[in-house]
Structure formats: structure tokens, C-alpha cells
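All protein chains of the complex are present and in place, except for one that has been dropped.
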Amino acid sequence: MPFIPHTEAEVRRMLEVIGVRHLDALFDEIPAALRAPPPQGVPEGLPEMAVRRIARRRAAQDRQPVSFLGAGCYEHHIPAAVWQIAARGEFYSAYTPYQAEASQGTLQVIYEFQSMLSALTGLAVSNASLYDGATATAEAALMAVRQRRRDAAHRVLVPHTLHPLYRRVLSTLLAPQGIELTLLDYDPDQGHLPEHALEGVSGGFDALLLPQPNFLGVLEPVDTLTRAAQARGALVIGVVNPIALARLAPPGEWGEAGADIACGEGQPLGIPMSSGGPGFGFLTCRRPLMRQLPGRLVGRTVDLDGKPGYTLTLQAREQHIRRGRATSNICTNQGLMATAATLYLALLGPDGLERVADCCLARTHALVEALTGLPGVQSALRGPHFHEAVLRLDRPVAPVLQALEDHGILGGHDLSADYPELGNALLVCATEMRDEVDIEYYRDSLAAVLNTRPDPVPSP
Amino acid sequence: MPFIPHTEAEVRRMLEVIGVRHLDALFDEIPAALRAPPPQGVPEGLPEMAVRRIARRRAAQDRQPVSFLGAGCYEHHIPAAVWQIAARGEFYSAYTPYQAEASQGTLQVIYEFQSMLSALTGLAVSNASLYDGATATAEAALMAVRQRRRDAAHRVLVPHTLHPLYRRVLSTLLAPQGIELTLLDYDPDQGHLPEHALEGVSGGFDALLLPQPNFLGVLEPVDTLTRAAQARGALVIGVVNPIALARLAPPGEWGEAGADIACGEGQPLGIPMSSGGPGFGFLTCRRPLMRQLPGRLVGRTVDLDGKPGYTLTLQAREQHIRRGRATSNICTNQGLMATAATLYLALLGPDGLERVADCCLARTHALVEALTGLPGVQSALRGPHFHEAVLRLDRPVAPVLQALEDHGILGGHDLSADYPELGNALLVCATEMRDEVDIEYYRDSLAAVLNTRPDPVPSP
Amino acid sequence: TDPMLIFEQAREGRRAAAQAPERPTRVPALPEAFRRRKRPALPEVSELQAVRHYTRLSQLNFSIDTHFYPLGSCTMKYNPRGCHAVASEPGFAERHPLAPSTTGQGMMACLHELQDWLTAITGMGDTSLAAMAGAQGEFCGVAMIMAWHAGRGDHQRNEILVPDAAHGTNPATAALCGCTVREIPTGPDGDVDMGALHEALGPRTAGIMLTNPSTVGVFERRIREMADAVHAAGGLLYYDGANLNAILGRVRPGDMGFDVMHLNLHKTFSTPHGGGGPGAGAVCVSERLRPYLPVPQVAREPDGRFRWLQEGDRPHTIGRLSAFGGNIGVLLRAWAYTRMLGREGLPRVADYATLNANYLMARLQAEGFQVAYPERRASHEFVLTLKSEARELGVTALDFSKALLDHGIHAPTMYFPMLIPECLLIEPTETESLAELDAFVAAMVAIREAARRDPEQVRGAPYRLPVRRLDEVRAARQPDLAWRPEAAPDP
Partner (left out) sequence: TDPMLIFEQAREGRRAAAQAPERPTRVPALPEAFRRRKRPALPEVSELQAVRHYTRLSQLNFSIDTHFYPLGSCTMKYNPRGCHAVASEPGFAERHPLAPSTTGQGMMACLHELQDWLTAITGMGDTSLAAMAGAQGEFCGVAMIMAWHAGRGDHQRNEILVPDAAHGTNPATAALCGCTVREIPTGPDGDVDMGALHEALGPRTAGIMLTNPSTVGVFERRIREMADAVHAAGGLLYYDGANLNAILGRVRPGDMGFDVMHLNLHKTFSTPHGGGGPGAGAVCVSERLRPYLPVPQVAREPDGRFRWLQEGDRPHTIGRLSAFGGNIGVLLRAWAYTRMLGREGLPRVADYATLNANYLMARLQAEGFQVAYPERRASHEFVLTLKSEARELGVTALDFSKALLDHGIHAPTMYFPMLIPECLLIEPTETESLAELDAFVAAMVAIREAARRDPEQVRGAPYRLPVRRLDEVRAARQPDLAWRPEAAPDP
């Protein structure tokens, strides 16, 4: 019996202690009509060897081409130490650290995680992680509405340049609470919000979401917009990429007062892409917002002997204490991913993180330069971009991407569904994992595709 | 500076404490003429990312076809837990357990390893591992010669059915000590030694090596031969496969008294093949031979408080104490591999090991049945075989193997160089990793090869 | 030797990692306005320092891989190492979420099977794997219930019934979905008070959230009656899968009459809890709620190929719960676990989890400890109440919990469910051996004896852990939530 340690003799002894004759008797309170046979829809059990072989065969068929996809999930180098340590049983197979004395390892790691995310975003308080960047953004918006209390307009401004999938998650999670999402238009020539974006917004609102860099890779005028939003009594929520923060001004320094909340997806910090999950969402805020934070928080304190130690704290915000009046229903978060991110940041340090950011910046710019050297390919946006960029092709993007696949290239993300106003637009990205050879190969392949397949489908 | 933690300020401070101005001054006792510039033959340093990428590209080009190779190295399933635990830093990055109090983890594991190998081979004492099966066999022979002392004939009987590469290693290691190796002929029809093999041996000898199963996969008449050798005052050394021992009589029960020593290659016990190394050699013996054992030994004892604990023991046999009169010059052995084997055996237990052995036995027999169903392929030997077998083809083996490679199959080991008397002989093996589909695929591919490539090269 | 913070081991200018790429020779200039002016206060340590620090920190944890962990309602059982190997396959781990489905057929084949298996195991109509944890699964469930009522034009139903012993996530979830919560009391036998239930039901009832076996560790015997009553009142039934381990492969929530449920794959399906996640909260629904399932979901086309169903395929969906497809790495572990257990292994989980709980309960009772519902069978867990020990010895459930740590046993869940005084909720799980259970009993007896000799001593426990009891009041009153560089104020 895989995983079940009982011998027959032990089972007999245990049943005797309980005072029943058969295992079945232990289920005698369950109405007979409800008992079901073993589920026929599930195949027979297999040993580890056979299961791993199936998995390996399937995984081998999923091997990835050379990828220039970003769009919210990024292929970075993950130092070998990150997962060799994060996967240690003591981290991997522990529960949420409810018993602080028996969980100092996890608790100190999370305290360090909070410190690192606080340092990166320039905001005083970080929680212990949320599910992903999109749900973290939703939680940030809810925080803002809660913070405004009686003044709440139940309305949040959402730039068109925020990740389209994040916008959909916001709808799912905020709609049940009657919060209105107002879409802010961007300048399709620049690729970012106009500096006066808020002037056209009439009525009150609780928060402005500000992606930096935005989904199109372009930098938003965050200082002006932060000032404008805060002048109208709203909170500013930065939605940021943690790698880019090595070089970009942190949300805590935007405008005069700094953004109030920062959030985003932590996957770039040492987490494999895994088709999108598990990664983790991070969420940091100014200290006065601390009690509005959802999720776990670890604090440093002392023990009976005065020795420093760590514990979950401010649990009065949470569902297991406050139940229906909690800041969120979140319970399990993405702790192991936060552990991996802590290892990643410790291994890289500030200098290493800068190097990664610089490489991404340099490689994406080199990619744009290489590809826009081809006839029929041009840079679509004029705003300054960081490590993603939008190209415009002289023909529909989808067939081009499909043709590139035959060259073993994932050429980027087709924007035509979400941003039809940009035309045949393609979002490309090159991290430190794409070298000169990769970029050259993309250019040559794209040249071949553009030459040999002259627009087989009419433009829509 | 990868791996070097010093900051410039720290270096200055340290030099000041030492009382020199520059790092170079620390080398002032080295004659100037000897100082060399950095080695130009070594390329510039690369970050982990780049090195892993090179390695990955190279490893990907080495991906293995479906293999029916055995011949001393076996593809078995390795439970995921084995290396996830053996690679933990506390095992992986520890030294030989000289400081027992700070090494109880490694020491207890090795004590358990010794216990398991002792149980498997049926002999009282096991050491903590040697380099590999071949060197363990050489050390076993040296033990026997030492044990015979004044009576020593400095001569060891080596069956032709012992692994040819082991025989070469024996030559390398035993020749400098003036030990003569006498080759024992086998019955090329049966594939094992005749029961009366020793009758033709005149003169004294110190040991008889007895492979079980032998290199050709065939079972040797170990009982008769053990009796015969011991009757002539020699020691018997079993060279055994640890997986097969789940089903085969252990050396400790051969003949009347049992073999004196057992040795072999431990790679089948949870160690990846890695082109042949690292695996480990194991070596067990009857208790009276204990002080002749080479290598580390771990013993159970008690501490100052009477609590049980483990320590290296009987070190008077070893080079760091006895120097020129040690039982061997071995120092570093294959400790981490022994740790992995201990995990493997604990995870499988006696029942699991039996299943692995039974699968190997069943699959190899199924393979032989499938392939000998083809015209031009026959079973070459009549002796009972375990999990390898020799086939005879109607044409030279090498071109057939090469043709099978194009089908993605490693068809086995060509015996014609080492065993020309067997004709076009091919040693094949199927472990639990080769299923019915694999075997069928081999049969179909071999059928195709034999049909389409009729003997292009004349027999030598 | 106290563990220092990684920041305290750092020195400015240390560059001892091979982990970063080389600095590019030419970096495009960022406009001044966007630039960060000061480096973030991240630690500068060597690779060895980082490895050593986090390796040593890990050793301070209790975990399944090192300790018995009978944490009630959390199902802390063995997380097979093979499942980790499966999810770590480079083909799975390195796939980009927006890569075309042609590059993800292997992964999708696994998820599709898992959907089918979970549907079969729960006796429901369909499964979505999109929820990233149990609480998100709960959100889905209630949101689907609300969407169903809304879809029928029934907009007045905004009341969710919840037993008083329920997990805190239940009322919190109802609130998130804009509902009001109405608590139903538990009867003296541990079952829900049926009279109170009938009273609570009405035209405002959107539904009820239940787990069965319940949070007090017993099977709700009148579940079919409850289901009929709720359905008759126009409400739907939500099953909280936290306790599914007790009945896995034995009883199906679909057969009990539930309309929607979530499963905690990090409990019943043994994906690791990782010190706080990631989990996965698969959601299963009956046919009538199917149109509302969250996206994405894996579908199999007639040609055998797999693809993601998106909003366009599910016009009535409650929407999307995460940017991409959920915690896929966790789902792959659950796939591997289920494939290893197989049809015959699933009911064994329930059998032996139940055996272990009932054995432990019987032994503790025999030793004179008091259980909350002595007349009832334990499910996979049971509630012990230490109120007499607290009264007579002045040693509370908390004290017993902390003293258990000194015995090398993780404490059970304390003070939950809240309605039972001085309680411990004990869930041994099916993967623990008889020897571990007996060691638990021995520890409890030893602690009680120690308390009789010297209660003060027990109140001071633990003594053998990296820290003694922590000042939680100070932690909450003077929150210290992040390290700051020397004398640096909050940013």
C-alpha cells in the first residue's frame, strides 16, 4: 500500500483498541446509501517509476522553443542554489507557521522577504505574499476602498495599459463588492497614459492603478499622475516588475508623497514559469495602511528569555480571527515561492539585480534594433520602454508567429485582440537569457518568414 | 569575484593585521622565477548562467536512446527521494567523518549501509565503500593474499567469465605487488566455469574469484567451486550484483562455509550511470578477516554519558595511521554514493528489491524470447542466466548495433573482441525500465536491420 | 548561536556570487525622471553565506519530512518526492503561459486527466483547476451560487448560512461575495442543529457552506435531509473540501446533494504546503453550475488535442481568478499523486486516516483524556478538550501544545473549533505509523504528569526549541515587520 505504513498485524491491534472488528465499521455513522464504490473514472495505481515515465514523455513533448515572450511572465536565470535549498523538506513540507517556536526557519525567511520587498518598492510594510500579481492588484484596490471608508467612491481607475488579464481578474474579484472599474485611455502613439489623464475623469475615485513599466513595456509618467491622483484624495497603487525596480524609481518615491501601495508578480525572482503558476503576488504599502493589508504578516519580537524571534502577527486582520470582517479570505498564500524569491535576492544582491535589469534592458533594445532593421517591421510606440517593446508589422501577426514557430521561435505576444488600435502589433521581450546569437537568429528567421510568406491572410 | 567574499576594505584591514602592503607580499617566499602568469590555456570566467547553458546544450546532445546495455552498469529506476535527500548540503558538503561528534548523520548512515550490505551478501562485516566494483575486486584479492601470510602463493584464479574490464584493473593494481593472475577457462557452450574447473590448476593459489551472475549473465556453480577452492586452502571471493542478491543465494551461504569475501559494483542501488562513475565498490567479509579490510569502517559505541553513537573505527588498518604498512592507500572513498544506496535500500526494502530483481529476470527472459524468435538470432549459451544473456547472430555484431542506433536503440554489448570463441555474440540486458513496448520495438527494429542489411562486412 | 539576519551578514561592496550575468557593455540610457536614485537595501553576501544561512534556517522548522505534524484540518501527510520530480521536469517547469497550446499538450494532458479524476472522485459534473488555494475555491463557489441565482433573476438571495464551527474562510468568503452571513449552531451531538437550520432557511437564502465530516470531526448524518431542506428553500449547497481526506473514494459530495465544492489539493492530494503555500483549490460543480465555472479550463477537442477554454468559450463564467492558468506546478503534483494512488488507493486514504484518528482517540480516552464527542466516531480527526486539565492543573491547551513541541511533535490545531473550550483538533493522517501515534499518546500522558508535578514548568514550555514562547503582544503592539539599514527611518 503506497504511503500507508500499516502492517496487517498492526491494523488488527488498532481495531481491537478501538473495539471494532473491521475497518468498515469505522464508517458506520455514514448512511449506507451514501457509500460509493472506488471511483471507476480513475485508472489503477502505478508505481513512481511508471508515473514519472509518463510525465517525462509528456514533458519532453512540451520542450520550449527560443522564446521572446514576456507579457507578465519572464524567463530569467534561476541560480541552482535557489531550488536546491527551497525544496529542502523543512521548507517544502512545513505548514503555515502557526506554531512560531517550531517554525523559526520559515518565519525568519518571510521576515527577510518582507524586508527585501519593502526595500525594492520603497514602502514600509510588505505582507508574506498573495497568489499572483493579478490578485495582488485586486487586493490592493480593495485596500484602497477600505482605507477610504465613508469617503469611498467604490470606484478604481484602471489604465488601458495595465495587463489585460489583470483587468479581467479585477472584474471577477471586485464586481461582487460593487466596485466600479473605470478604464483610462492611453496615447497609442506614445504607449502610455497622457500626463493629464485624470483631467477627463469626473467624479470621485478611490485609487489609481499605475503599471510601471506598463503592459506595453513603456514607462508611465508616474510622478505627475501620482500627484494628480493624490490631489484628488485617491490612493495610488503601483503595479511593478521587481526586476525593473533595480533601475526604476520605486513606488515609494513617486510624485511627492510616494505611491500608497505597490504590488505585482514575483515570478521573475527565481521562480520557473510553469505555464504561469505558481508564482506569487507581492503587496507593500505605507505604514498607515498596515492594518488594511490582507494576508500573512511576520513580525520580529522577543521570547521569554528576551531572545529575538519571529511570529505571525496582526492576525486580527485575518479570516481565522475576524471571519466575515477580515481584510480578505486569503489563508494559504505562496510561501515557498516567497522563500525562493528571498534566496534569489540574497544570491544576487543589489549589484546582481542591477545586472539582470541592465541585461534585459540592453537585450530588448538590441532586439528592437535588429528587428526594425527589417523592411515591414517598425517600432510602434514612441514612449521610453524598459524590457519589453511593441513592434508593428506590415501584415497580421498571428500567421507570422505561427511561421516563426516552425523556426523554433516563440516570437512574442500578439496584441491585436487586446489593442486593435495599435494595428498589427507584437509585444516582444528579451531577458538576460537571450543572447546575441538568439537575437540574430530571430532576425534571420523573421526575415525569411516575411519574405517567403507575403501576407497570405487579408488584414481584418 | 565569484565565491570570494572579501570587500576591498576588508582586504586592506587584513593586510594591515598581517603587516604587509599588498597581497603579492604574501608570496614573497616563493622564488620569483617560479611565479607564473594566469594560465592562458584556460578561458575567461563565465557566470553560472552561461556555464549551465553550455552544459545543457552538450548534455542535450548526449540524450540516450532506448538501451539494452548492461555489462556491469545498469539502468534502474531511482526513486526521487534518493537524490533529493542525498544531495542535501549536510551530506553533500561534509568531509570524511573524522570528528565523530559533528558527523553523526554520515556515521549512522554508513553504519546502516554496512548493515545492509552485510545482510545482502550474508557476510558479517562490510566496509564503508571503495571506488568501484573493479577496484573492490582487486582489494579483495589483496586481502586474500595478506590473510594467507606466510602460506601465500601470490596467485589468484580469475575466471574468464569475470568482467573483462575488471580483469584489466586487476592486472594494473596487482602486478606491482608481484601477484600472478591465472585465467580459468569456461565452458563456451554453457557459459560458465565447469564444476571441475580447479582440477586442472596445479600449484597453490590464494583466492578464487567467483562472479555471480558472471559477465555473460550466466550463473556459476558457486557451491561446488567454493568447496573445491576452500579444500585447497584458498579463499573464495564472490563478485556479485546487489540487485540479483535479492533472489540469488548470498556468498555467505555458498558451499559449506560460505565465501570468505564478497565484492561488487554498487551502482545498481540508486546511482545514475553517469558514463560509469561515480558508483561505488562494496566489500564484505567474514569476521576473522575484519582486520584485513581496506578502507573506512564505522562502529557503534557509546559516548561519555553512555548514549549510543557512531565513529570511524579500526583505523590502525589505514594509511593515515599505519602509513607504509596500511591495508591499502585508500583514503577518500565514495561516501555519498553509499548514502544514496542506503536510501535506495531503505525505500525499497526486501520486498521492493525482490520485485526489481524479478522484473529484471522476467524482462531479460522476455527479451531473449522475443529476439530469438527472429531468424538469424539464437541463444548462445545453455547455462541458466539471470538478468543478462548472450545472443548469437548470423553475422558480425558491430554493424548490426550501428544500424540499431539509427532506430534509437542501444542493442547491447558486442562480445566479439573479448570472447571471440563465442562467435558473433551480443550481450543483452533488460531491467525493470524496459517494458513490453520497448522489447517489441527492439524485436521489430532488429528484424528490419537483419532483413535490410545482409552482412555488409565479411566476418573477421 | 542565534541566527543573524541575512542583512546583518552583508558588507557593502561584496560581490561573491556567480549568479548574476555579466554587466552588458552598452546599456541604453533611461530618462533621468524614471531612474532609481538609491540602490535597494538588499543584502550583499557571498554565495556561501546565502547557502549557509538558508540551509541553517531551514533546520529550525518542524515539517512533515522531519516531525509528526497532527495539525487538525490541515491534512499534513507525506508529500511524495516523486511528485516534486514530476513538476520539476524542464518541459513542464520552463513553459511560458502564453506559448501556443502546441507546446503544452503534455502538461494539458495531465491537467485534463486531473479534471476528469476529480469529477469522478467527487461525484460532480465538471471541474475547474483555476483556483490557487482553498479560499479562492470558496470564492468561486459562492460567486457561482450567486451567478446562478442572478441568472434566474432571483436577486434577493444574498444570505449564506454557515455552521458556527466553520472555518473562518467561509464567512470571510461570503462577505467578499457581497453576502451576509448567518450562523447555524451545532447541536450537542456535533451535528448541525436541524431546527435552527430550518428556521434560518427562507427566500433570502442563497446557500449554505458546509464541510462533511464537519470541523468538529464527525460526519453530518442528516446531510441528505439538510440538502433537501436547503434545495427546497431555493438555496444551493457548497462543500468545503478541507476534510475530504476522511471520505476520499468512499463517499462522494455529489451524492450527498452538494452543488459545488472546492478541494484543497495541498491537503487531500498531498501537494506540499511549502510553509504557507502554494496550494490549489480545484472547484467541482454539478451540471447546473457548469456554465459559471471560472476560466481557464482544459478541454479536449474531437481530434484529441487539448486547448484552454477562455471567456469566449464560457460566456457565463464568473471570470478569471489569476493572470494565467492557476498554480500549474501544484496541479502536476496532484496529478502524479492521484496517478500513483489510483482507483484502489483513494479509498485506502480514507480508511487509514480514519483508522489512525479513531485509534488515537480511543487510546487517549483510555488514558483519561476527554474528547468533545465521545459518543461519536472520529472521522479523520477529532477534538480533545482539556478543560478539566485547565481547571484542575492550570495547564491549558496552549501549554500542552507547546510542551508537545519539546517532545518532537508538532502541536495539533488549538482553540478551533472555537465553540469547544480548551480544545485540540487532532488529525494524524494515514501516512503516520502506529509507532508515531503511540509516541503521541505517551507524550500527552507525560505532559499531564509533568503538569501534576509542576504546572509552572509546563507553562514555560517549550524549552528545547530555537526560541521559547514569543511575546505576541509586543509583536502586535510594536510591529517590526522589516529590517531597516542602521538608523534608517521607514521609507
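A, B and C are the chain letters, set down in written order, and residue numbers restart from 1 in every chain.
Please note the rule applied: a contact is a pair of C-beta atoms (placed from the backbone, for glycine too) under 8 Å apart; a residue touches a chain by one contact, two chains touch by 3 or more.
Fair warning: this is a prediction, and the values are worked out from it, not measured in the lab.
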| item | value |
| --- | --- |
| Missing chain: touched chains present in the view | A, B, C |
| Residue among C:F7, C:F34 or C:Y78 that touches the chain left out of view | C:Y78 |
| Absent-chain contact - pick from B:P79, B:P211 or B:G238 | B:P79 |
| Contact residue for the chain not shown (choose from B:Q334, B:S416 or B:S445) | B:Q334 |
| Per the touch definition above, residue among B:V158, B:A234, B:L283 or B:V298 touching the missing chain | B:V298 |
| Touch residues of chain A, complete complex, unshown partner | 1-10, 45, 47-50, 79-81, 84-85, 89-90 |
| Chain not shown, touching residues in chain C | 1, 9, 11, 16, 18, 46-49, 51-52, 55-56, 59, 64-67, 77-78, 80-82, 340, 407-408, 431-433, 435 |
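Heads up, the rule we're going with is that only the chains that are shown with their structure count from here on.
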| item | value |
| --- | --- |
| Length of the line joining the C-alpha centres of chain B and chain C, rounded to whole Å | 46 |
| Residues of chain A whose C-beta touches two or more other chains | 48, 52, 77, 79, 85, 87-89, 432 |
| Residue list for chain C, restricted to those that touch at least two other chains | 14-15, 17, 19-22, 45, 47, 51, 55, 80, 82, 84-85 |
